[in-house]
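One protein chain omitted, others in place.
Up next, subunit A:
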Amino acid sequence: SERMRKFKNKGKDAAALRRQRVEVNIELRKAKKDEQILKRRSISFRLMDESLSLGEERRNEIIQLSLEEIVEAVNGSNTELQLQATQATRRMLSRQKDPPINQIIELGIIPRLVEFLTHADNAPLQFEAAWALTNIASGTSDHTKVVVEGGAIPAFISLLSSPHMHISEQSVWALGNIAGDGPLYRDALINCNVIPPLLALVSPVTPVNNLHFLDVGFLRNITWTLSNLCRNKNPYPPLDAVKKMLPVLICLMEHEDKDIISDSCWAVSYLTDGSNDRIQIVVDTGILPRLVQLMASPELIIMTPALRAIGNVVTGTDEQTQAAIDAGVLAVLPCLLRHAKPTIQKEAAWTLSNIAAGPCQQIQQLITCGLLPPLVELLDKGDFKAQKEAVWAVANFTTGGTVEQVVELVQSGVLKPLLNLLLAKDSKTILVILDTISNLFLAAEKLGETERLCLLVEELDGLEKIEALQTHDNNMVYRAALNIIEKYFSGE
């Protein structure tokens, strides 16, 4: 049969497969490369179209300018030369490799470029300046700072209402970069009243269908910028700003474009990553069922932020957690616990651990919805980071669960993988497991089943593992292990 197995495989083994493998290799390399590119995020297609038409007009007259010439032209009064120089600057800043952001800043022309934003009579100049400044603001905090201190915030905010869509869109992008720099500039933008004109671009807000009149690429930019306005803590974005943005974000989550959904989910995940009153604002919008639905999306870019948002919600009060349960989170979690991607496994287990930390009614719902089998599987075979979260889930379960629930947990086979994880290198995890074991014994004592549990632990080679931990470097581990041995295994 061994021979036959090879037979089957070998049929494909020869050069055909081999060539495939070569190609796979190349693919992999490509994938790595793509990853790097992704960090810089992709570009919307409509924008490209638009720049295309602009670019084509001038394609024949691409003029090479030296940095000196650029400075001279930008500071001069010839509008034609201003445009040429600004465009040359924008070109340099938009090439894929090594954009000369620092050199351009050192030319001292940023304030001048900001000034160009206000030349309402010269739309091409406004557009080129906006693009150039967007790219400068996309750099480090220092780079962004130069743009902001050049006075760009009010200029861009007023350009949001530009009659030229591509200028308005470029301003959205620039503002997104400024907001993304951190809470300081985010709040500076909010204080400059960025939100009303920004939201006005999506208006009329109410019917979802209307969103379709807007170009997808533009909408993606708006969504992303909104998400940056919700992003970052210390401090959180002002509550009233959040309350203004949330209804729009919720509309955007109904859009069909996956990037728009993804970014709006991320925005909600930022908003739920905070104190319970902030979570409450999100819960109150009634968005949880939609989030749970999106958690089950086949698209990783949607599933990930939706799961994060729900995970954040269940860190809140029992009522907030119950709202998530009522939205159906327990039905979706088994799939996610078994997901191929370790990060999803981990986030799902983390979410589950917080639900398991709830009152026993919620634990009961967790049991009823069939979460124990996938939990045990994950504990047994999951990614290690996910296993650690799963250990927490079990620990929380044993802390808050009733004796009957704990019995059910043990019956689902949790003990074996749990004891196996005592071999982990991570002391914190070991401690949590030892705590859990103590909890299990407490439950067993109540049922008068201590002996049976002892036997079970021994049978699963748990005893020798716990004994071995008595020589562990970590004092707490050693004491916890010793405690269990003395209490339950010293009788013999």
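Methods note: a residue touches a chain if its C-beta (ideal position, glycine included) is under 8 Å from a C-beta of that chain, and two chains touch if they have at least 3 such contacts; residues count from 1.
Operating definition for what follows: contacts and distances are computed from a predicted model.
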Report summary line: Matching the hidden chain's UniProt record against "Immediate early response 2", "Histidine-containing phosphotransfer protein", "Cell division control protein 45" or "AP-4 complex subunit epsilon" returns "Cell division control protein 45"
Report summary line: Of A:Thr79, A:Ser158, A:Gln280 or A:Thr343, the residue that touches the missing chain is A:Thr343
Report summary line: Of A:Thr86, A:Gln126, A:Ser162 or A:Asn177, the residue that touches the missing chain is A:Asn177
**Report entry** Sole contact to the chain not displayed, among A:Gln126, A:Ser227 or A:Gln345
**Finding:** A:Ser227
Requested in this report: Could you tell which one of A:Trp266, A:Trp350 or A:Phe397 touches the chain left off the display?
Outcome: A:Trp266
Query raised in the report: So which bits of subunit A touch the chain we can't see?
Result: 3-4, 6-8, 10-16, 18-19, 21-22, 25-26, 29-30, 32-35, 37-43, 45, 47-49, 51-52, 55, 91, 93-96, 99, 131, 134-135, 137-139, 144, 170, 173, 176-177, 180-181, 224, 227-228, 231, 262-263, 266, 300-301, 303-305, 341, 343-344
